[in-house]
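The complex is shown incomplete by one protein chain, all other protein chains being positioned as in the whole.
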Amino acid sequence: MAEAAIELIGIDKSFGPVRANRDIHLEVPRGTIHGIIGENGAGKSTLMSILYGFYQADSGEIKVGGKPTAIKSPNDAIAVGIGMVHQHFMLVENFTVIENVILGAEGEALLNTSIAKARSELHRLEKEYGLEVDPDAVIEELPVGLQQRVEILKALYRGAEILILDEPTGVLTPAEADHLFRILRQLKEQGKTIVLITHKLREIMAITDNVSVMRQGTMVATRATARTTVEELAELMVGRRVLLRVEKGPARPGDVKLDVSGLTVKDSRGVTMVDGVSFNVRAGEIVGIAGVAGNGQSELLEAISGIRKAVAGKVLLDGSPVDVSGLTDPGDLRDRGLAHVPEDRHHVGLVLPFEENENSILGYHDEDQYVNGPFLDIPAILKSAESQIEKYDIRPPNPRLKTANFSGGNQQKIVLAREMEQDPGVLIVGQPTRGVDVGAIEFIHKRLIAMRDAGKAVLLVSVELDEIRSLSDRILVMFAGRVVGERGPDATEGELGLLMAGVEEKEAAE
Amino acid sequence: MSTPYAKLPRWVDYGLIPAINLAVAFFVAGLVVMLVGENPLSAAVILVDGAFGGGQNIAYTLFYATNFIFTGLAVAVAFHGGLFNIGGEGQAYIAGLGVAIVALSLDSVFPWWINFPIAILASAAVGAFWAFIPAYLQAKRGSHIVITTIMFNFIAASTMVYMLVDVLKPAGSMAPQTRTFLDGAHLPKLNWLLEAVGLSVRSAPLNITFLLALVMAFLVWLLIWRTKLGYEIRTFGYSPKAARYAGIREARIIIVTMVISGALAGMMALNPIMGDQHRVALDFVTGAGFVGIAVALMGRSHPAGIVPAAILFGMLYQGGAELAFEMPNISRDMIVIIQGLVILFAGALEHMFRPWVQTVFATLAPRAAGVPATSGEGA
Partner (left out) sequence: MEAWTALIQILDATIRVSVPLLLACLAGLYSERAGVFDIGLEGKMLAGAFVGAAAAATAASAAFPGAAWLGLCAAIMISVFLALVHGFASITNRGNQIVSGVAINFIAAGSTIILGQAWFRQGGRTPALSADHRFNAIEIGTLRSYVDSFTLAFPGFPAGAAGESSFVWLARGIWVVVAYPFQLLFGTLGYLLAWVLLGVDAVVQYIPFVSDVFRELILGHSLLAYFAFTMVPFTWWVLYRTRFGLRLRAVGENPGAVDTAGISVPWLRYRAVICTGLLTGVAGTYLAVSQNAGFVKDMTAGKGFIALAALIFAKWKPVPAMFACLLFGFLEALSIRYQGLAWPGIGRVPVQFINALPFILTVILLAGFIGKAIPPRAGGVPYVKER
């Protein structure tokens, strides 16, 4: 085995009472691609942020190229040849590519010479690694894949020998992801060391040489990729057999509850995000919408639930039309039996500084059961909050506790309890298990199936393909704002993956 | 979502830290007193004695506090809706017009107990109107409410100068003010209230508006924490996105919140005009609208905090007047400095001493500092 490019010895890191990393040991050989896998919240990003100098470890040692190195800031990391591509790109959106590349590495006080120097350097990197991008393009006008390329260029421009990529494929289509992997292999051939953080097993198997598994802040195992299996890694990740299939009987679809036709939505910049989407959801079925994040699913949900206005199209709820032009009040839709579990529970679904009981009525705060004239009926609100807490096993069971003090899974249960307990006819759910622990995922999935079996129409949007496949009775795939295909629950991952990448159905069939 | 600070016991959060912030603000104010060559401690003694040494002084202190309760509540209501109403000064000033119209036209017609409710409505309506325009412009045109309310303070000042110089000034008079009201627009004094507890009051302007201010403080509490509207205002204030999701209309909340805020600021005009001067003169607000910002921050936007904070500022105001007699280097403008320091230390530097307090607590009681908030009453 080659000498170690990076060695982490006994890294510990706590945020207040939360221990994000405990006693981590890791060795990454030079010139390899090393995967770090784990669930959301396992501590992968924290560990890499420590390596990049973004946080300081509470204790432990870092060795780079065999030498003990104190990394106190990103500057120190850059100086020893560590570069990082963050999950959320650290780019200035209204700057050009070249301005972003030189930021922090300008060299001189005046820009003229540094820009000229960067231009020729970019040209060289472009040739050497196939990293093509127009140096004068403005970032916000580039597609996501190219923005990521700019991040890689930034690191290489600073002379990075060790490249950390944090969940690089989350926002990419499979085709873009394949291109990224080609680039990474090329970098490896040139002798660079790559650390790839992901929670996707497929990527680990496809590209890494070695893989380390993290669980709840600890490093549970390191394996040579060639000598492990998906099943073993999955078990190491979650600590027990993954329940990929949720127990459920066959669907008994009834009347059409939600009928969407020709729905078109633009974002604030006037870009069409949803482009003439049509589909329906019947009582007693779950319709899942799959797709890579950012292909219009979020805007679709927001338009249907009345949060965002649509520029064209029709929505029928129980056969009667909904005004989608933006004049509809989400409150009116609630009265008509449409409940919505939004994707972003921190800023949309909950008011974090509120007490739990206050959040348990959000959106239903003008229902007769909770008010007396203009006044809130506080005993009634507390009583209903307590019953939701009991039914959904929300912990700690204290309706007066501030919502910010609940864990992610329990916060999501607060939202679900509120929306489901109103006995809606139609339930719209976005990313129901994002940032939620395994136990709560199972609970939430069972609840969604129970809703279906109770004859409700459920529309589910998730970027987790497994979740879509195990819950849905019908699967729609969105790409670039359009529904590009519909499949049954038995569709294979490969089939859906092609659709998500925008490969036309005909091509896919060939 | 991470909470940037570890939990501390409630009494530390709501008692000790604000107290430290205030103490520092007053300490720095003491340095200013030293800078002008006076002794801050004797200044403080004169101040407190001037504010509370006798029924007369207490009555004056409460008279000034009345103004600050109104403007403090006005700023606080807007804070709950996530809005910063810097326009309380202008709203109170322009509301003087509402009071003037009622008093000048009805003082010979009705007794005070009929004119008072009418004047309350008039002052509230005019103040609300002055807040409505910036609110409307923020809700519908996206102009920043902080900037617009600042501009409206200047516009209100110009308008009032024009009204008092060119319109309301009685013919033949030189002073830019209205005529003196008749008895029908004089509000009854509250001196009997202090005399009832054995204090003697010669003549002080404390009047029934003080009771109105207390009623308003109660109503604001009721509104914010016990009504549907208050729930919606708070939801919007914490998270506009969550409010949209909950079917709370943004434009409506911005406008309603600002209208309530403006109405509260407007009612402040009653106190000096109908309670004391019995006419509308230039600059009768004397900065009370801005003091409201300090009062709201100090009272943490809760009426139970605002009333004592307003009394504290009333004390500074009344005591400051006494102080100016004793120490010629100090004028009432001292209150502007103190108000600025309170806004700085209780507002912008709110968390400056927190890490320090946390360290102290972690050393003294290691368990209290680290526990999750389930046991909020720990230590």
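The letters A and B name the chains in turn, as written, and every chain counts its residues from 1.
Here is the rule we go by: contacts are C-beta pairs under 8 Å (C-beta built on N, C-alpha and C of every residue); 3 or more make two chains touch, one makes a residue touch a chain.
If you're wondering where the values come from, they're calculated on a predicted model, not measured in any experiment.
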Requested in this report: Kindly state which of the options B:Tyr14, B:Phe52, B:Phe84 or B:Phe129 is in contact with the chain not pictured.
Outcome: B:Phe84
**Report entry** Residue, one of A:Thr69, A:Asn100 or A:Gln412, that touches the chain absent here
**Finding:** A:Asn100
Report summary line: Out of B:Leu35, B:Val109 or B:Ala251, the sole contact with the unshown chain comes from B:Leu35
Query raised in the report: So which of B:Ile155, B:Leu182, B:Ala281 or B:Val357 would be touching the chain we can't see?
Result: B:Ile155
Query raised in the report: Where does chain A touch the missing chain, residue by residue?
Result: 15, 46, 52, 54-55, 73-75, 77-78, 84, 86, 88, 90-95, 99-100, 102-106, 108-112, 114, 154
Query raised in the report: Which residues does chain B use to touch the chain missing from this display?
Result: 2, 4, 32, 35-37, 84, 86, 137, 141-144, 146-148, 150-152, 154-155, 158-159, 161-162, 165-166, 290, 293, 297, 329-331, 333-341, 343-344, 347-352
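Just so it is clear, only the chains that are shown with their structure count from here on.
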Query raised in the report: In their complex, what parts of chain A are in touch with chain B?
Result: 15-17, 305-307, 329-334, 340, 342, 344, 346-354, 358, 362-363, 365-366, 371, 374-376, 378, 396, 398, 401-402, 404-405
Query - chain B residues touching chain A - in the complex, by the definition given at the top - result: 1-3, 6, 226-229, 231-232, 234-235, 238-239, 241-242, 244-249, 370-374
